[in-house]
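Only one protein chain is missing from this complex, and each of the others stays in its spot.
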């Protein structure tokens, strides 16, 4: 089969690779029908996230079940499924707590510690608890946004940040995950969503996705003005693939009100300074987190009712043989790309 | 009257000062019957916490109501009351949320931005919502531990840290507030409380107060051994008056398991490094906080039933005219002092 | 002044009454500019809720502060205020917990145990914690909906019921409070809101207010169809002034899924049967509750941003001297009245 293979920092190749095989009776083999590229893949290529050379990248897919291990209960060949970015064994203490991202035998392994989804076929471990049937009437592309992007903004940003009706939410970083958080924050009806970024294109996108304020400069003054001088109820630090994690985090902390919550979302590749000498009295809560994708059923329901528009994240379409072009477009900020999708049907 | 007056970094004086007067009809004047010294007072004297010279220090007292403003509903002259370290107006958004520590017109003001309790008399603003009637049958001294010490360990440590039955709790820093946290953590029946400090005397005290493990070295190895390699469910960073905030915090973060909670308690006077590059995937929660003293009624009930022994914190007794000696003893680590109490009855 | 006076079951009179006076220094006297009639007032007139004859009815008002007790901090004569239906002392254990409805010295007292708002002037006790400044730019009428109607649906229905994104919410009873719950449930983005009533006019209103399903019959079949046979995530029992409390509650319990929540909202005047022999294994949660109006600041913010349209509840406008007509219209189902407002400006 064809696959996108990581070859060490800065290098990748799209080429032939052996077909995956079932190695555990909880596995399924999925034929990939649609796949996307994540900002994390770019971090891997930059060397920020260590991955062994030779690994097939990719941790998001919609596809068709091709082969099923004997222990799999809920899937049959031919089923159309979403492959979650997170593989959960379903039995460890973290899985039993709903924290699939921390699964002791799984977690984020696809395209990281085992071969991933940017290929014609992928082996998916713990298939019963790591895939979701795709309802009829929905396109591969929109459901694909549930593999990682939408749950990450929702779980790690909005839920961890505890957004509530009437809140003022600051979103520092308006890349794709920032836009995902802006999208799902609206499920809780904040009074204001303030997007902060240094790219005009991203700020424009933030407005289209639902931020009512989108600014480059003086975020503290703007937020204070909206909150009677107090600060944001919730501040999200989402550096995205553009990097700048420490500055992003430190700004988010400054923007939060006393009693506020700061949620860090996505890759933060460097240590940051936490000004405890300023914050020790301020009752703040800071969270970090890997997505669990436990919210996929909820978000899928909201896509079905039209309350979330997943398609709007998709700016570029490619065939499954166009990985080089797709990576190139996704990596170039100037392309305006949010999410690129590579589909079998586009070939 | 006599009062202990801050005179700038490193300097204080116990001398005559004018009697306080009611300035707002929600005020009461309390005659101080028992007062203590807090680690925060030492931080003020070191210059870590800015206070205007001339200020009477002290934010904890048990006393007798001497005079009552016209707007006060719940108190009469002669009432024996606990004066909370936190003054809550009762009407601002934070007070209505139970976050008295963040009160927009009050908070920690006694001995900080207004004159405090280390004197014969003290003016207590917002008296209806900032004092508590002392039940009969309890000594001034034990109730005095509710003004700040016990609620701080409980609210900012145990409640913010979300201690649950069966948890492994790491307490980094076993000064008085650390011992307070060890005391109240037991209300939630953790399976293990591990105290970490570099003073043998404090480690010995930690054991007496309920830690089942008390160590100087290799805390990570010890905690991992207790938790199947995962880390503590809850880690408390309590540098106390001994300082060392950044190291204390950074150790607490390292000790926490994935999905764990780190609560910072008490004065953290310097910025710390937060290793987001290690923690971004680990689902941790970090909290900071000033005490609200909202737990005083609960803790008072548990003192009444004997489930909390407040007296054990008190190692030294002085008269109200012995501030110099009391400060001296409290500040000297070698004294073994936990809490010193200065009482009118000891004069 | 003029006032609407309860004279025993079935009888009321609009006539002269003495002006109210300040009796406690936390009181204010408010000149009533706009007032409404609540379903609870009809329950009083029916004799369902005991009230002493001679009482001035009414527990909702927007008005102008006329006189201020000496202990009042936050208000001055001339301030335009919303008078909450709930008077909270701000200092008792329930008020300190945010449960103003259970206030030991207050709670729902206006138009119940003390004279109320259906008059030219009203004495408002505990004014600092029982009134809210009205922001500029908003009409008396829309803000008036915050005195009771909107917080009741939100707090006692939506918050107690724990509505979450993607939920299926059943609202049994689509009178004004039911419509209030339908309005505020949308703040949490449920996937479906199913209104159940036996009045076509109310079902039509429910659809206009945001229910996507509005039915008279077979609610269990409809709900099961929407939920894969499980039942509603949240079921609200809101009999309203139309009565039928037991049947309403028992239906709500039947509609809830295992693990679901049933919130009872508003007056339930009779005992109901709880089928524990069916429910003991089903992990349900049932709540009752009086409104606290603690959500007024949040809901006010959402009216200001346009996320809640309070005006749509108001179907009829009267002058402050037209109580007889207003009561008549409000009590007649055929009138299609949701909320009637009596305003000084309409005189």
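Chains here go by letter, A, B and C, matching the order in which they are written, and residues are numbered from 1 within each.
Definition applied: a residue touches a chain if its C-beta (ideal position, glycine included) is under 8 Å from a C-beta of that chain, and two chains touch if they have at least 3 such contacts.
Keep in mind the model is a prediction, meaning the values are calculated, not measured.
Novice: Which is it among B:23, B:191 or B:208 that touches the chain not included here?
Specialist: For the chain that is not drawn, the touching residue is B:191.
Novice: One chain isn't shown here. Among C:113, C:139 or C:279, which residue touches it?
Specialist: Candidates C:113, C:139 or C:279; residue touching the omitted chain: C:279.
Novice: Among the options C:14, C:94 or C:330, which residue touches the chain absent from this view?
Specialist: Touching the chain that is not displayed is residue C:94.
Novice: Write the list of chain B residues that the hidden chain touches.
Specialist: Interface with the chain not displayed, on the chain B side: 164-166, 184, 186-189, 191-192, 297-299, 301-302, 304-305, 307.
Novice: At which residues does chain C meet the chain that is not included here?
Specialist: That gives, for chain C, the contact residues 94, 97, 99, 101-102, 108, 245-246, 249, 258-259, 264, 266-277, 279-290.
Novice: So that we can see where the missing chain sits, which residues of chain A does it touch?
Specialist: Interface with the chain not displayed, on the chain A side: 25-26, 70-71, 73-74, 89-91, 93, 96-98, 128-129, 294, 297.
Everything that follows uses one rule, which is that only the chains that are shown with their structure count from here on.
Novice: Answer with same or different: of all residue numbers used at the interface between chain A and chain B, are over half used by both copies?
Specialist: Same: most residue numbers at the chain A-chain B interface appear in both copies.
Novice: Report the inter-centroid distance (CA atoms only) between chain A and chain B in whole Å.
Specialist: 42
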